[in-house]
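The complex appears here minus one protein chain, its other protein chains still in place.
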Amino acid sequence: MIDSATRPDSVQRVSATATVSTTAAEASSAARYNARYNRLGMSIARLTSFFVTAILVSIVGYLAVRGLPRFSPGFFIDSPINLGREGGIFPILVSTALLALVSLVIAVPLGIATAVYLTEYTREGHLTLVIRFGAECLAGIPSIIFGLFGFMLFVVSLGMGWSIMSGGLTLACMVLPTIFRTSEEAIKAVPDGLRRLGYSLGATKSQVITRIILPQAKNGILTGIILALGRVIGETACVIFTTGISMEMPKSLFDSARSMSVHFYLLAREGTSIEMAYTTAFALVLLILLVNSGANLLMQSAGRR
Amino acid sequence: MKYSGLINRCVRLRILIFAGLALAAASLPGCGKNSKGLTVAGSTSVQPVMELIADSFRKHRPDQIIDVEGGGSSAGIMAALTGTAQLGMSSRRLKEDEPNEKTLTAITIAFDAIAVIVHPDNPVVKLDLEQLRGLFSGQYRSWKDVGGSDRPVHLIVREEGSGTRSAFEEMVMKPSGDGGREEAVDAYALVQDSTGGVREVLRGDPDAIGFISLGAVTAQVKMLVIDGVKADFETVRNKKYRLTRPFLLVSKGEPTGIAREFVDYILGSDGAKIMHDEGLVSAGR
Amino acid sequence: MPVDEFSAKTVGALSAREERIRRLLLVMALSSVSILALIILFVFREGLPMIWKTGVSAFLLGTRWAPTKGAFGIFPMIIGTLEVTLGALLIGVPLSLLVAVHLSEFAKPLTRAVMKPMIELLAAIPSVVFGFIGVTVIVPFVREWFGGTGFSVLSASIILGVMILPTIISITFEALRAVPASYREGALALGATPWQTAIRVTLPAARSGIVTAVILGMGRAMGETMAVIMVAGNAVVIPTSPLHPCRTLTSNVALEMAYASGDHQKALFATGVVLFVMIFLLNLLAGLLVKRR
Partner (left out) sequence: MTDNAPMMPILRVEGVSFVYDSPIGGKSVQALNDISLVVETGTILTVIGPSRSGKSTFLRLLNRLQEVSGGGHLTGTILLEGRDIYDDSYDAYQLRREVAFTFDKPQALDLSIRENILFGPRLAGITRRDELDGLVEETLQAAFLWDEVKDRLDLNANRLSGGQKQRLSIARSLALRPKLLLLDEPCSALDPVSTAAIEQALIKIKHRTTVILVTNNTKQAARIGDRTAFFLMSDLVEIGPTRVIFTNPNDQRTDDYIAGRFG
């Protein structure tokens, strides 16, 4: 029985002029109403969670159903034949990996270095505010604009042509704001006490950064990198303009290449082969599943030493 | 100290990358792509057939690297202008406002028919130009107006600037003869950015009508007879089917060396055969 | 004599190394900041002159977009972007809040450990795949059940609504987890049911995190290109009903960039400028809302 002190909201709404004391009957009906309301609310929430998870399972399932018939281990080893209507996607897999590697090898150090410099070596001021704000706005810019920026700068004026290098540099510019902002948040989350503790043990500023702050912020930074990797692998418009669409196996970073998402896009949109499009999409989702769960494991193990 | 070693290496790594980045940016303006092999870039309508021709050309000249890129006609033309690609592919005539189009030489390599397609269940079989213009300008709202069933008309067009669309607008939306003003395509027309996109929409919507390259027509869609002429290899070659547009290769000055050889190969019998299989009429002999 | 964090000097070899590291970090920070500035300048240099040339009001409020014929009005697309983004939020936000509350407040640790990574996987699926599933599943569904061509604001909203779920769910989840347990215990101690606690106490306490989540979700919806192109129909009209086709600013750029040249290409950059300004205002709004706590 709820004592009269805790007046459930429902009773207040029923009669705004009611006196403070409620009769026992009134209180118990409110209790039943609350309990039912509570069960209703919680079950709606649980239902929605299952619904959202079901959406995911059905997407992956749909891709699997449509993609599995043509899916064989060979798919990852052979090269595409006849515009990708048959054969495998080995060169495309390699190109995607190279593209991700080049873009992250450039964007990760730059992003973390900027985050470290702006949090540790400068005082909070107008400059840091402007930079942070600029990065946030850039993170919202659609990738096609980066695509054309990359095309004009790297492909044309720097003469790199359609190549993994141009694509990698463009994708690096695109994910740099994301990595910078997530790293900065992670570094800021490190309590100041740990910094002072480091200094009190005779560590220099760079030692405090490399031995205390970065290890402590590692999980946050890793999350930023995974987000960036997801975006790089999923990118199409920007990659078509900078890396090109050649299905040949790239022999150097300056050869043009086709990433898996672009391959899926061209197969699906040009209607070259819908089945192969689904197979590629299914392989892509598997790849991302691997990367994500690998990273989660890394974070879990790093979390509890 | 395992983790601090990792982080220290990270500092050295950064120096390495930064040097690499600077080196890459500095050393590259010169060499670019053309020093090794041939790059052909441009229109996404021309790219598929160019890819097939390049495949067979690679068997013919294995020592040469042929790189076929997409990106659209404008990107192709710009690539040809800046030398990023020796040959630019375009599915439309060079526009007047294109910069110094005087320095670009255009070589017509094939004629591509634009097929008007509908859903297989659509009873309509043929249309004349005037009806086609009426449909696409939004004048006729229902299939009943052109002899079909009383169903709303769903128009599918390509995006502004695409070779296929500008050719269609020139030949259909401009009333022939009295040189009247070109009618605008109905604003409610759905826009898809690729041949596959148009076909994909048509496959699923019985009330839709669109236009794509003849080569891209498949069993899932029905091609209409326009002005009494059915589009096929013959009617395109003898110009009886009037909805055609040229596929062009553009290059800065006359193509030379491997580029010249590739163009000759395209216009030659091998190229013509591949183009024929893809529903194109070669502009060669 | 100033005693300041930056005046603490070391002596000898150690100080040389410290200074070298500081200078290296400075150079890298400057280079990445200059890249950011370079991109912003690039978009404005290409796009801004075109806005002046067609006149700001003509460009922003014009309703006819025929770039090859010199008509540059992007008002229908601004409305398209706003409608699609609003639609996505109307679908995405309620679902996300319910899921986040369930995961953070009511879910058993096992269900949380299973569901959370799966939802995060949703974020990793490339937008092209979403777009394609949209065309093959959502569009026919909308066409049968609601009529019209199926390519509409509604289809785009559904697809974007699903795409922004992981972003909003995970950030809201973190915000809810950050609410100290004492808040919940306080409410429960006063006889509130778990549902009332979650809705009346925990959610309000995490308000600033939730606002950030919604703003980031909105940013993702506005910036999305590929998926929207495939399902929205891309007609340049002001959609007066959710079943009408529409074109968003980002789709406009991605659709025509391949074939745009001269003024047409500059007009597409101008669309990029308008988009940048809209996202700029969005982030400003987020900044104000969060600080006001």
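Chains: A, B and C, in written order; residue numbering restarts at 1 for each.
The criterion applied here is as follows: a residue touches a chain if its C-beta (ideal position, glycine included) is under 8 Å from a C-beta of that chain, and two chains touch if they have at least 3 such contacts.
All of these numbers come straight from a predicted model, not from anything done at the bench.
Q: Return the single residue from A:Val130, A:Leu194 or A:Leu290 that touches the missing chain.
A: Only one of A:Val130, A:Leu194 or A:Leu290 touches the chain omitted from view, namely A:Leu194.
Q: Please identify, in ascending order, the residues of subunit A that touch the omitted chain?
A: These residues touch the chain not displayed: 192-197, 199-204, 207, 211-212, 215-216, 304-305.
Note that only the chains that are shown with their structure count from here on.
Q: Considering only mean CA positions as chain centres, point out the chain farthest from subunit C.
A: B
Q: Starting from the mean Cα coordinates of subunit B and subunit C, work out the distance between those two points in Å.
A: Once rounded, the distance between the two centres reads 32 Å.
Q: Can you compute the centre-to-centre distance for subunit A and subunit C, using the mean CA position of each chain? Integer Å is fine.
A: Centres of subunit A and subunit C (C-alpha means) sit 13 Å apart.
Q: Where in subunit A do residues touch two or more other chains at once?
A: 109, 113, 206, 241, 268-269
Q: Among all residues of subunit B, which ones touch two or more of the remaining chains?
A: Residues 11, 14, 18, 44, 70-71, 75, 78, 193, 197, 200 of subunit B each touch two or more of the other chains.
Q: Per the contact definition, I'd like the list of subunit C residues that touch subunit A in the complex.
A: Those in contact with subunit A are residues 10, 14, 17-18, 21-22, 24-26, 28-29, 31-33, 35-37, 39-40, 42-43, 95, 98-99, 101-103, 106-107, 111, 115, 117-129, 132-133, 137, 162, 165, 169, 190-191, 193-196, 198-199, 219, 222-226, 230, 250, 253-254, 257, 269, 272, 275-276, 279-280, 282-283, 287.
Q: What residues on subunit C touch subunit B, complex-wise?
A: Residue positions touching the partner: 21, 24, 27-28, 31, 65-68, 135, 139-140, 143, 149-151, 229-230, 233-237, 244-245, 247, 254-265.
Q: Which residues of subunit B touch subunit C in the complex?
A: Spelled out, the residues of subunit B in touch with subunit C are 11, 14-15, 18, 44, 70-75, 77-78, 95, 97-99, 154, 159-163, 166, 184, 187-193, 197, 200-201, 204-205, 207-208.
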